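Can you read through this structure? Questions will come right after.
All protein chains but one are shown in place.
And now, subunit A:
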Amino acid sequence: MADLHFELVTPEKLVRSDEVHMVVVPGVEGDFGVMAGHAPFMTTLKDGSLQVFKTAGGQPETIKVSGGFAEVGDKGLTVLAESAEA
């Protein structure tokens, strides 16, 4: 299965732009995982951690984010966060 295109952007810079297996995003109504082929979806974020799974079953990398949006579209997952730190 194709990898998911994942982008994490803050007003200061483009933090990540990568092909990954799965990302778990802290949505305002609960965390959700996004893999390639996810249905179009848009939500605001709550403060919390993104978990980025580079490969299936691998150890997740966590990135703290606060405020912002996540959009899942044909192009993949775009997280627009107010701030982000690894």
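Throughout what follows, contacts are C-beta pairs under 8 Å (C-beta built on N, C-alpha and C of every residue); 3 or more make two chains touch, one makes a residue touch a chain; residues count from 1.
Methods note: contacts and distances are computed from a predicted model.
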- [ ] Would you mind picking the UniProt name of the chain not drawn here, from "Inner membrane ABC transporter permease protein YdcV", "Putative transcriptional regulatory protein pdtaR", "tRNA A-37 threonylcarbamoyl transferase component Bud32" or "ATP synthase gamma chain"?
- [x] "ATP synthase gamma chain"
- [ ] Kindly note down the residues of subunit A that lie in touch with the hidden chain.
- [x] 7, 9-14, 27-29, 39-44, 69, 71, 73-74, 78, 80
